[in-house]
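In this view, the complex is presented without one of its protein chains, the others remaining in place.
And now, subunit A:
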Amino acid sequence: MNEPLMTIKNVSKQYGNHLILENINLSLYDNDFIALVGKSGGGKSTLLRLIAGFEPYSSGEIIFMNQRITSLNKQMRIMFQEDRLLPWMTVSENISFRSRGQQIKEKALSLLELVGLEDFANYYPIQLSGGQRQRVSLARALMANPKLLLLDEPLSALDALTRLNMQELIMDICSKQHLTTILVTHDVDEAARMANRIVVLKHGRKADEISAPEDKTNTEEINLIAAQIKTLILSD
């Protein structure tokens, strides 16, 4: 195999005396789609925040594109559970909110097309549904052409049907744009359906790593893997 895009080596994180993450090891390769699953409070979001450079880790190291991560990195974009759109900007302004210019505008529009919202460019977030807002948020994350996309349960607030649509959309975009992705999720079906590797976090440790079926049309095998992850998460 070629060089990993990112290597997490023996990373631990403490808040005061609380050890939240303990000796996490993980390698990410180009075009990987990793699902991070585990019980609530298991440290999934924390790991994502360490990777994104929001917070320093207590020990170990995270190497991304041959550099140690010490702060925010332009090659990564994070998408949150809440859409975090700016209510005072229109949809297209929200996507291109960092800078101005004709090129930027056109890029924003093409991304809106990609997420199927080209007719909503001039709407304000308040005028959109939850699913539409997360689409805008996804388009915004893609604006800077990131190498790595970090998703912290971006779909958990959506209804089942919208959620399935969004899963399809994200998988489609990630493979088309050759994005490497880490998805945090509670939903084992979502993990099995979207990811190629599934990492189970338990009490701050990496409990297991499972390969998901390559063929995403094979529902039977996907359901099997999902059941297997579920048992893993629930067992003590």
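Here, a residue touches a chain if its C-beta (ideal position, glycine included) is under 8 Å from a C-beta of that chain, and two chains touch if they have at least 3 such contacts; residues count from 1.
In this section, contacts and distances are computed from a predicted model.
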| item | value |
| --- | --- |
| Undisplayed chain, where the name is taken from the UniProt record, one of "Regulator of SigK", "Sarcosine oxidase subunit alpha", "ABC-type aliphatic sulfonate transport system, permease component" or "Terephthalate 1,2-dioxygenase" | "ABC-type aliphatic sulfonate transport system, permease component" |
| Contacting the left-out chain in the complete assembly, out of A:77, A:147 or A:193 | A:77 |
| In subunit A, positions touching the absent partner | 52, 54, 72, 74, 77-78, 80, 82, 84, 86-89, 97-98, 122-127, 140, 144 |
